[in-house]
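Encoded as structure tokens, the structure appears first; notes follow it.
Incomplete set of chains, arranged as in the complex.
Letters A and B mark the chains in the order given here, with residues in each chain numbered from 1 onward.
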Amino acid sequence: MTTRPTLAQLGLNTGKKARLHRILHHHGLRNGTALFLPYDQGLEHGPRDFFANPAASDPRYILKLAIEGNFNGIAIQVGLAEKFYWEYAGEVPLILKLNGKTDLPPDAEALSPVHASVADAVRLGADAVGYTLYVGTPAQERDFAQYQEIRRDAHRYGMPLIVWAYPRGAAVEAKGGKDSFYAVDYAARTASELGADVVKVNFPRPEKREGVKPPYDAEFTSQQAIEAVVRSANRTLVLVSGGEKAGDEAMLEKARQSMEAGATGLIFGRNVWQRAHDESLRFVSQLAEILAKYPST
Amino acid sequence: MTTRPTLAQLGLNTGKKARLHRILHHHGLRNGTALFLPYDQGLEHGPRDFFANPAASDPRYILKLAIEGNFNGIAIQVGLAEKFYWEYAGEVPLILKLNGKTDLPPDAEALSPVHASVADAVRLGADAVGYTLYVGTPAQERDFAQYQEIRRDAHRYGMPLIVWAYPRGAAVEAKGGKDSFYAVDYAARTASELGADVVKVNFPRPEKREGVKPPYDAEFTSQQAIEAVVRSANRTLVLVSGGEKAGDEAMLEKARQSMEAGATGLIFGRNVWQRAHDESLRFVSQLAEILAKYPST
């Protein structure tokens, strides 16, 4: 098992530390773990994601869910933040997502264009910003360029930077796919090397071995894989993503293994709100039970 | 009695609302009231203020006191924020004081020079900034000029602006002095007219009537006076200052009257830390008992 680093060890400047402390110790379980609610799918996938539970199309519904569910933060784009967050400002931490894209154009040269700034996040009282980095994309050059500017501003304003580290692109597909252990491990490390304070990763699938580089072509359990990923991220805190909605037991098991491996928390969206309101809260309370077992100072 | 306005009524932008919500509802009694600990006296008066309780010379002692005493915020200058706040970042809200001065040169043209910026406050994860406005000073022109810049930045960054509204200067002395009802009432209104989100005032003394303009030369109870001051401040939240250390009963009575009048809270420094540690906490708990009676949403 990997031990989760404390905030004091991370080399954070005062503002980043204050804001992460607030997220991890003044919201949610207040025990150093985190449960985030991502709600950027309206841009990333379009409204098709809301048909399973039409109420979820309403950002106000989701914000209230984040508060009722005692989440540590909600991750949204600037438009929804402007129109909806003011009503609940300060009740749940805001993670402003700074880039995003539709999934209409092909993904061959995946790049998530920036559409908001760290200054927007400061102005809106956010406690963190989010950036999607497409690790392995041929558009790496432009990706790093826009990322660098956001990293610099996040440092300057003392704003924690959460990187959605997503393996993507033809080369990734040819080398085991975007959720292979190889790809997820590389993505976590890349976020860390480039200065993310927190990294959001998909749960790695070590069984996807076709085309991966050694030693990833050997056998690993999923527990071994997620532990390696957390280790690769080192002092970058790890959030494990829920991804597409799947069976509850499988999701809870992933959550358990992630926390056991030293992850700081979970970021579950569709698995939470693609069901009826009370079902959502019930599922969230199961996640909270797991997080409660992994406190840190 | 004046009714305290709710955050939703104040016309605040999202960031200011988020940060004030955090101060008023995620710290202290979490009931919409506030108790602040000011610690700028080392600059304003010099270390002489610390001889009564030498431990109070150590900013770390004061920060811990703010946390133990469950304060809603601590107001310090940038140097102490840089050197001490990192250790407790996020545990108690930081109010960064942006101007200040020594009391060595004469006070005839009192002006509190700016030595830090709203950007510093953002960077340090502060939840508000403080500015001393010397109402009535002949240096009014330069005062308003530097104030305007800070108000503009505070708006841009969504940072609540707390104005220390202090009547000061020869004209003030000639017209009843700096804590006359006349002067304090005028100061509260000035802060409100100039865009303060919160105003810190001294408790008004209606008995100081010599030289004041009518109708302040009539008789008023102190309760009437503080109610008028809160009314003058309108949608600028009012904090009442403790000032120099005085008898506990007198201080608690001032606190009661202030809260009854609709003040949002108290800002007590020397009355708190110019005594031994446990005595400080005991006094704070008496203040908290009063605040507990004036919740708001």
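Of note:
One rule holds for everything that comes next: contacts are C-beta pairs under 8 Å (C-beta built on N, C-alpha and C of every residue); 3 or more make two chains touch, one makes a residue touch a chain.
Quick caveat: nothing in here was measured; it's all calculated off a predicted structure.
Here 2 of the identical protein chains are placed; the entire complex in the file holds 5 of them.
Throughout what follows, only the chains that are shown with their structure count from here on.
Centroids of chain A and chain B (each the mean of its C-alpha atoms) stand 39 Å apart.
In the complex of the two chains, the chain B residues touching chain A come out as 13-22, 25-26, 81-82, 85-86, 89-91, 94, 119, 122-125, 156-158.
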